[in-house]
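Of the protein chains in this complex, all but one are displayed in their positions.
Letters are used for the chains, namely A and B, taken in the order the chains are written, and counting of residues starts over at 1 for each.
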Amino acid sequence: MVIDFSSNLDYVRALLPEIILCVWGMVVLMAGVWRGESSEEGPRAEGLGWLALVGVAFAAVANGWLHGVREVGTDGMIAVDGFRLFSNWIFLTAALLGMLVSFAYVYRQRLQAGEYYALMLFSVAGMMFMAGARNLIVVFLGLEVMSIAVYALSAFNRRDRRSAEAGLKYFILGAFSTGFFLYGIALTYGATGSTHLPTIALAVSNGTAHGALLLFGVALMGVGFAFKVSAVPFHMWAPDVYEGAPSPVTAFMSAGVKAAAFAAFFRVFLVSFQGAYESWYGVMWWLSATTMVGANLIALVQTNVKRMLAYSSIAHGGYLLVAITAANQASAGAALFYLLVYTVMNISAFAVVIAVSNHGEERLEFEDYAGLGRNQPGLALLLTLFLLSLAGFPGTGGFMAKFQLLLGAMDAQLWVLSVILVLSTVVSYAYYLRLAWYTWMRDPADGGSPLPVYLPIGMRLALVVGAAVVIWLGLFPGSVLDLARASAAGLGVAGPMVEILH
Amino acid sequence: MSGAYAPLLMLFGLSVVNAIGMMVASHVLNPRRPTPEKEMPYESGMTPIGDTRVRFSVKFYMVAISFIVFDLETIYLVPWAVEMRRLGWGPFLAMVLFVAVLAVGLWYEWKKGGLEWD
Partner (left out) sequence: MITPALVLSAFLFVIGAFGVLVRRNAIIMFLCIELMLNAVNLTFVALSRVVGIEGQLFVFFVMTVAAAEAAVGLAIMISIFRHYETVNVDNFNLLKW
């Protein structure tokens, strides 16, 4: 099947997953208010959640239908390459797992289900725009659609002041960084004469770009992206927002937003700024080093589980920044694989946290996990699996992903960064295993009343799927890894041919 | 280019000097002898009772935000309307879809009671 962007109908076909998600978001929104104003959805919450999942399924079908498409003719603003399709799978997985774990929470906290699921669907559409963009306008629009929906989701629990505070902090800092990002786009546009990524790539590598404007443009865009992926000097928002936002939102946001930001990061920096690699390589090196070291060290002293997982997310962002610093084919493929594994294991870990916290915001300290091994051995086993995978224990998906990342880094001869990656992974074992130790080796303080843990069908499904994927990708990563590598190989092809250097 | 703006600059300078001059003059020249009765908030000669805080009603926010959103819809409709005939049916369909999306938003707001004033 071919897609020629000069024909409008083909354009619509190329954008089908996003269109389905946007339309379905509106459908869910309307379904939520269908029978007049009802502020507490109650039993209808789960129905709206399953309706939203149907939309995600349709978008997945559309995404699968776009595989094997070839582009001919003129260049569009959207790429239909493997990179976009693989990233879409990551976002759809995040949406699926994020919605499955949210049913009981939305019901118990009496959140407005229609708006909640509509916002999630809109934010996934925004993520897809970011990953598939071939024009800086689309990157910006996707970034904003995703971010604004997630700002609203972070502040969604009206009865909890921590949620409001998290939403405000995320909003102010997010809007601030969007300002920097936009200024970077403006200066890049001025320097290279276009917002079309392949054209920018050509101008940068030919040297026809205006030097000073380009340098500032790259720097400011780097700042904007670094904020979104919570790299260390710009990470201050992440722990507060992750802790204050409703837990299912944190789960969805930690995986989806980070994956989308990295996808756009790869597209912009590896394709269009490849020619200026020597200028931004040093800054990325320092960003990844400080993120890995800083986040892992601060995570060691955390006592709140959500905050610990927030710092762990920041650290994983640091590992992925190594892939950006390496900027070669192997790293791009490894990063895609890593993002998929990270999405599954992080949301699954948060799923356990949601279950233990009784689908609310209780029992979030390390001490509250004492005795979980005795009372809920299955849940504790799953938690240990996900923590080991986050740490990178051999046999789990997390290890395979980090190993591939390491191979990519060594391919680009980033020896010091590889050593830092390995050392910080070793350090991270300490805080992951501390939580596991609490669940298995510690007894609850009051001497034995078992924690009531409610696992509805959606949560069970999410946990089982998460565990299965993590184990499968750890032991038999071949097919998915090859798909990731093939998807990354398509980066930069179509339009003026730009070879990925190194 | 800058020659035509010189009178404007003079006007600006004169207005600033005028305003600041009036404020400074009144601050310097007035006799200030405050007494507790003079400092109380004015309420038609009666003694004020209670706090002046009124519970914030969100209807003002709803009106403002609805205005902004639909004003931006207008911003997109007007340039399209100028070139409507020359552009043809494709952009017309695009604008119909755009207005439809915003109509969904309006319907949602209507159902939720955002358009209620009382």
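In this text, a residue touches a chain if its C-beta (ideal position, glycine included) is under 8 Å from a C-beta of that chain, and two chains touch if they have at least 3 such contacts.
Just so it is clear, the model here is predicted, and its values are computed rather than measured.
Within the complete assembly, B:I68 is the residue of B:M40, B:I68 or B:L115 that touches the hidden chain. For the options A:F171, A:F262, A:W280 or A:Y369, the residue in contact with the chain missing from this view is A:F171.
Residue in contact with the omitted chain (choice from A:Y11, A:F58 or A:Y189): A:Y189.
Touching the omitted chain from chain B are residues 56, 58, 61, 65, 68-69, 72, 75-76. Listed for chain A, the residues touching the missing chain in the whole complex are 137, 140-141, 144, 148, 151-152, 155, 158, 161-162, 164-169, 171-172, 175-176, 178-180, 182-183, 185-187, 189-190, 193-195, 239-240, 243-244.
We adopt the following convention: only the chains that are shown with their structure count from here on.
We define each chain's centre as the mean of its Cα atoms; on that basis chain A and chain B are separated by 38 Å. By the touch rule above, chain B contacts chain A in their complex via residues 90, 101, 104, 107-108, 111-113. Considering their complex, residues 8, 22, 26, 29-30, 33, 36-37 of chain A touch chain B.
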